[in-house]
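A single protein chain has been removed from this complex, and every other one stays in its place.
This part shows subunit A:
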Amino acid sequence: HCCLGVKTLSMKLNAAHPISEQSDPLSLSGRSRGAIISQYYNRTMQLRRRRQSRPAIRDFSRSARPSIRGYGMEVDSTDAEVSKRDRLVNNLQNLSVSDRVRMLRGMPLSVAEKTLQKEKHTLSGSQIPCCSQLKYYIIIGARHSWYSWLNFLHSLQLWQVALKTVSGRFGTGVLSYFLFLKTLLFFNFFLFLVTGAFMVLPQAVHPPVLPAGRSSFSGLELLTGAGYFSDTVMYYGYYSNYTLRKSCRDDGGVQNVSLSNGTRLDCVSKHLSYNMPLAYFFTIGVAFFITCIILVYSMSKSFGQSFRIDKSHSILAMKVLCSWDFKVIKKTSVKLMSENISTQLKELLAEVNQKHVKNTACQKLWRLMVHGLAWTICIGSTTACVLAIYYFSGSRIADNNLLLTEASLLALPVVVSLINLLLPGLFNLAAWMEDYESPSVRTYVAICRNLMLKVSVLGLLCYHWLGRVACWESFVGQELYRFLLMDFIFTLLDTLFGEFLWRLFSEKVLKRRRKPVFDIARNVLELIYGQTLAWLGVLFTPLLPAVQIIKLFLLFYIKKSSVMMNCQAPRKPYRVSQMTTVFITLLCFPSFLGASVCVTITMWSITPSSSCGPFRELKTMFQAGKRWVEELEKDNPNLSVLARAHSYLVENPFFLFVGAGIFLIVIYFHSQVVDGQRKIISLLQEQIENEGEDKKFLITRLQSIHEKKRTPARRLTSQVSLCCSGALQQLFLSKAKTISITWPPLSSYVFFFIYFSFRTSAVEIPTSSRQASSVL
């Protein structure tokens, strides 16, 4: 009954979709549907057996012209298509579910075809016995729940409509800025969840007793972060340094008693205790570790997508075929994109046509001087600003008016933000003076200079902050809050003046038709700077990720409306995937690495302040972890092995050196593999060219032989009619036979002839010796 069902279904399907190779006008990329099915059959076979898809180079015979048999070529066999499809369905059945789905989706067949495959597969699945049928139903149920989970995730997609509008108008370049913003939002959201759940919430539920004399809430707190906010769960100083216990009656005596050696209170519930210093230390450590892993993973994925082993020679072809951005749907943007492409093509043509003009020595010297001058200006201005910040931060305005003192706290952030805003303009001017030829070099130089400025400013500030004031951690936290906020305010001002007012100015006063261009690189660097501040500040201000989330949220909407109103897409070609890789790398290396190094140094070697925070009376923050391990060891002597292992691994630098050495060796091996692959690619390209030449040569020769064969055949027949030609023909044939036996190389060429004759149907095999020798 099942077999009958299969049969009728297969007949019905064949009737509904009559597929024959002749009637299919759109055979995909030189192969018929049958060939695609057999190709995917091969792929599923390989996937099943997990064999390597390419034959090893070692197995090839050493020859300049490798024979076709060496390659696993997919020759179109003349099997009936139905049997091919059956075999493919059979293979698909035996793959795992995820592999099967991936294969199905990736096949370049229409949905109708694929549903055929699926229906065949599910129908034959009903023939299996009952226990496997149970498994089958379980699998179906699991798949349903997986799809509903995916649906739920998709419905949570943030800002989908907004992103589509932006990409429809500006293309993928500007879109990459907004996607980067979204990525940063998720990083901060993760940090916020972790710190909120493990640090803020327990402490908020068990508030410590606060010192008297708390200031009341005035509006200035939102800007300075000091005042009312300084004794809240926002800052480091609020957190208690003892183990929080539930339902303990906290009278006055509980506060500053350090319970590091496990003194017991007369509390009822002992099992619901929460060691605050340990929690603080571990939460920050684990959050940074997980962020590091996620960053490195996304960086490697992005790098893998954009890195190409061999240099690209086919610039023009790529420009013609690969540069159209299909995401753009607005009419004016499409027009703009066509204009851009034609300009770029004209420039490329001009470059290709003209001979490369060599600079004279004088010109080279002049260019060198200009570059030197520009760099001197940039480095000089950076140093001047850094010194200015140093002296400014040293001076402190003390006044009787408390409000003014508080407001003066804002002076340093304002100065730093102003420098961050104005100095890149100076760098742009210097770059304009230098006049780089290639836009990508120009972008990289601009990024370098901006990076240099921001790194030196942040480095100076870090040095300035550590260990100055009593309860310096809270002070640092407040400073970072102020810096973040000022950065946001200045970005708003920059958007207002730089984009909105500039557009009005250029339209009304300068009467230019074009709107200002959205500078993607500068905006992304600003985002990275803000994120560095957030990462630096998590240790001192656990609620800083929340502030950053609010800031990024508002920034998205402000930037989006500004871009839609005031800007246009960049005119120069913007290599999106390369720039995205650069930005993620910048986020990982100077930004995250710098922040984590600072935090690690703070935790490892700097003495925490003794009057506030969860680590008072400890020598370093790291001691919290060590103490816990010692306590564990005391309670369970069996765990002493663990404690010793911990002290060896974490504190002994030798282990780190060994680990780093192994890592470097692995990287070296991989780079050698890449080198080898490069060489193989060039070899294979040569071989392809040679094969092409062979093909051309043989085809032209065969055609000329075919031509010659026609005319001598006529002369031969006329001669034959004159004298006895039978013997002559016999002689020719026998000669051909002996030649084919005695000349082995000839037989291989004959193999080539036979092969190509199947390809080009209008060619005949030569049979006479004279023709064969002329071919040779």
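Note that in this section contacts are C-beta pairs under 8 Å (C-beta built on N, C-alpha and C of every residue); 3 or more make two chains touch, one makes a residue touch a chain; residues count from 1.
One rule holds for everything that comes next: contacts and distances are computed from a predicted model.
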item	value
Hidden subunit of the complex - UniProt protein name among "Embigin", "Two-component response regulator ARR8 family protein", "Calcium and integrin-binding family member 2" or "peptidylprolyl isomerase"	"Calcium and integrin-binding family member 2"
Touch criterion as defined above, residue of A:325, A:473 or A:499 at the omitted chain	A:325
Residue among A:619, A:678 or A:696 that touches the chain left out of view	A:696
Of A:134, A:158, A:316 or A:597, the residue in touch with the unshown chain	A:316
Omitted-chain contact residue, chosen from A:45, A:278 or A:345	A:345
Chain not shown: contacting residue from A:45, A:104 or A:517	A:104
Hidden partner chain, residues of subunit A it touches	25-30, 101, 104-106, 108, 110-112, 114-115, 118-119, 143-144, 147-148, 150-151, 154-155, 172, 305-308, 310, 312-318, 320-331, 334-335, 338-339, 341-342, 345-346, 349, 352, 575-578, 685, 688-689, 691-693, 695-696
